[in-house]
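All remarks here apply to the structure that follows.
Removed: one protein chain of the complex. Kept in place: all other protein chains.
To keep things simple, chains are lettered A and B as they appear, and every chain counts its residues starting from 1.
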Amino acid sequence: MTDYKPFSIYDDDEEKKKPVPLPKEMSSKEGDLDLEIEDVPTPDDEKTRLELMKQLGGGSVEPSHDSGPKKSSESLENVPFLQGQSTESVEDRAKALIRKRQDSGKVRDRRKTASIFDKPIEPDKAIRPGKAFWHPLSYRAQAFWFLFPAFGFFGLFYLYPMIQGFQISLTHYSPLGNSIPVGWDNYQRAFQDSLFWQTVVNALFFTLFSLALGLWPPILLAIVLNEISRGKGLFKVLYLLPFVIPAIPAANLWKWIFDEGFGVLNSILGLLSLPPVGWLTDQRWALISIAVMFVWKNTGWFMLIYFAALQNLPEELYEAAELDGAGIRKKAFNITVPHLMPILWILSIIQVLTAFQIFTEVFVMTKGGPMHATEVIGTYIYKTAFGTMDLGYASAMAMLMFGILFIFTMARFLQMKQTSR
Amino acid sequence: MKNLFYIFLFALLAFGLSQFLMRQNEKDIQDKTVTHLTLWNVPPKSLPLDRQIWEETVKEFETQNPNIKVEGVEREYQPEEFITVMAGGKGPDLVKVWVGAIQTLANLGFLDPVDTYIQNWSQRDFIKPVLLESTKVGTHFYGVPADTYFLFLLYRKDLFTAAGLNPETPPTTWDELANTAKTLTHREKGQYGLGLVPKTWYFQDFVWQAGGEMTRTENDKVHAAFDEPPGVQALRFWKDLCWKYKVLQPDVLMPENEILHLFALGKIAMTFGTENQLPALITRYKIDPQSFGIAPLPAGPAGKAAHLGGDVYVINATTSEEKKNAAWKWVEFDLSPANQLRKWLRMHELKMFVYPGAFSSATNIANQDEFKMVKDALETARVEPHVNGWPEVRDMLDESPLQEIFLDPDADPQQLLLSYAKEADRDIFSKVKVDR
Partner (left out) sequence: MEIFGESLQQKKIKAGPRGLFSHQDRKKKSVKIALVLGTFLLTLGGLLTIAPIVWMILGSFKTPSEIYSVPQNYIPKDFSFSNYGEALRLVSFGRYFLNSLFMCACVVLGQLLISSMAAYSLTKLRVRFAGGILLLFMTSLMVPFEVLVIPLYLIMKFFPFGPGMANVNLINTYWALILPGVFSAFSIVVLKDFYDSIPNEIIYAARIDSCTETRIFFRFILPMTKPIMSILAIFSFVTTWNSFFWPLIVLNNPDYYPLVLGVQRLIDTGEPWNVVMAALVLSTIPSIILLIFFQRTIIRGIAYTGIYG
């Protein structure tokens, strides 16, 4: 949106310096070229413009002079009357007037009426043949066809099932097609279900813990990896190995490691003559143990991405800072960390989305026990859906979880946009 | 290198395409006069002997019923799979499910009532009534018991001998159980006396042995009964096993299959289990069948009790009438004395581990001398409660109080059971409708 300035009357574009636009007769001759015209000024626009001119103190202007292949804002810029006049007060007045009219709805705001595939053409954009939407080479059609496959797959395999899931959540579901609609009862039930809220709290705890443990240490590892001179490849592969192992066997492996009697962890504790710990059976430890496993699986992947970002950091920045006499600490906090921030945003979103929905690891390692200490939303939904086969309630809980995650992601997106500005 | 990659890719695509086309051809061979019967529970190829017996049975069945073609699928009943394929209308015509799942499935409308079939069935009267009763939901029967398991005390004879105990006299009472387990526990060696999973599936037997009930039906209302004194007594005994005698496996929440691993490896001396879990252990760990014994559950203060269950054949309610009839023909054929006897003979011929759970309780195969144990157990056997809402209560008990008693040395059995019985009545039993 930043590149689009519909209300500027003067700018440094070359187009502004062009002489008067082509007269109508000529431009209509060019019609057979079939140039793509983003927006032809409507009579309404024309009227508004004339009115404006009057208010600005300019005499009447022939409407035929400026209905060439230009967008409305540009046509205003090229009015002969205004050419060469740089009185600031006029410009300000014009801008203020247009804003005012736009607020009162008299000037058409293109942003509100244009279709999705219809952003205003930028001055540096080459004019393309084909203006109709159906024309296979038209600009909009290409944008559409490029997006279409992804949208089709998304719609068919994600969006449609998600809508169906929402419909299921409004019923007492029966798979054979005679579901009973119950309105918002399932949601009401979820709000009264103390176990559901406990699972939300557990999932939150798990997410926070895995964020604290899994988001920051890889940065340190990546920085070190970037500094050392040999063995980078070895470390990359070492750290990435856990990511390659399928989730269920990996969870089983860790369950076996965490085992209270036969696990290697307690065996090592025994060598240090410490008492054994019930890693997965002690309510205080169980969720943390699973989080450790989760972090183990993802650290390498995150480290790799941070490392990639570090490699991408232009060294001129460091050099410039050094010329200014910046110390190591200053370089680290003023250059390295800010450079890693955007990627940290994205990884934190992805980490939250996966950690909040954690299911496989928990289900394999503890099945939600001991006494619901590790019951997270994922396991509770699974048990409701396939244990008691109450898919309506399970879907309602899933939709609530979706709501939480959606709000989070949107907030994060907005935040990201704000910081990047 | 690049060319190699493309050749490889091309070969892969060709492979996939050929598979796809082959499948299409398969589908085209359809004959209207033949009924195709889709069955699940086909033994996988990794169990060649079971597979062989199954294939022989199919062959025999198809010669007797030339207009039925059996299509076996290597799938077992799993809730998430079953509900999905049923919703998609691709469910099997006939499947064996665990008897405890019948309630949920029947309430969802998946199962066809088999009352009309059962009425004229010659084997009906030979099936243990209590077992047949457990397939009843409301006023209809929804399944036919196909095989039976009994909960037994499994014990390692070699460990008994090593500890100086007589391997032929397993514990018969609760006290003996606790003391024997104590003798057999050597934590420093990683050997534990008793493997006990904190689950209702085991707990209910202890409640019965103490003279109690899990649920009671009064005035058309079901309510939880496990908080009565026998239930408390049983839970107190569990607590003692864990905290006073300290004989349980190290990780008290260990799942059943791992307990069985440890049992097979001689790390756990006694556990509760069904005899149909044994053949897999024998083949996997290559242990001597003589090295472990099977005994009835020890008697509690109120005498002996053990539960039995098993897999039941259920017929898909959504298939066509002729397929349902064909499915019933299979059931009749499979459970007939002739077929059961043939299976018994073949299992002996192929030198498989023969265990009573492999056979229908409707035949007198179970009267063989080698199954004497089962015959005794049949006398005192009971079935799990089968009232609406019980599956939820079972899950609730599994997940909270039974785990708590093993995890918290200060937990009070009476308080626990009281509070959870109240919760079960309030949240579950009061909301379901009562059938009878």
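Rule of thumb we're sticking to: a residue touches a chain if its C-beta (ideal position, glycine included) is under 8 Å from a C-beta of that chain, and two chains touch if they have at least 3 such contacts.
No experiment lies behind these values; they were computed from the predicted model shown.
In the full complex, the chain left out of view touches A, B. Among B:Glu80, B:Glu133, B:Asp175 or B:Glu322, only B:Glu80 touches the chain that is left out of the view. Among A:Ala96, A:Leu208 or A:Val224, the one in contact with the hidden chain is A:Val224.
Although one chain is hidden here, its contacts on subunit B can still be listed: residues 9, 12-13, 15-16, 19-20, 23, 44-46, 73-75, 80-81, 83-85, 87-90, 188-190, 257, 260-262, 264-267, 280, 284-285. By the touch criterion stated above, the residues of subunit A touching the omitted chain are 114-119, 124-126, 128, 137, 139, 142-144, 146-147, 149-151, 153-154, 156-162, 164-165, 168, 175, 217, 220-221, 223-228, 230-249, 252-254, 256-257, 261-262, 264, 267, 270, 296, 299-300, 304-305, 307-315, 318-319, 322, 328, 331-332, 336, 342-343, 346, 350, 353-354, 357, 359, 377-378, 381-382, 385-386, 391, 394-395, 398-399, 401-402, 405-406, 409-410, 413, 417.
Going forward, only the chains that are shown with their structure count from here on.
Centre to centre, using the average C-alpha position, subunit A and subunit B are separated by 48 Å. The residues of subunit A lying in touch with subunit B in their complex are 174-176, 178, 259-262, 276, 278, 280-283, 366-372, 382-383, 385-389, 391. Those residues of subunit B that touch subunit A in the complex are listed here as 79-80, 83, 86-87, 104, 108-110, 190, 192, 249-253, 255, 267, 317-318, 391-392, 395, 399-400, 403-404, 407.
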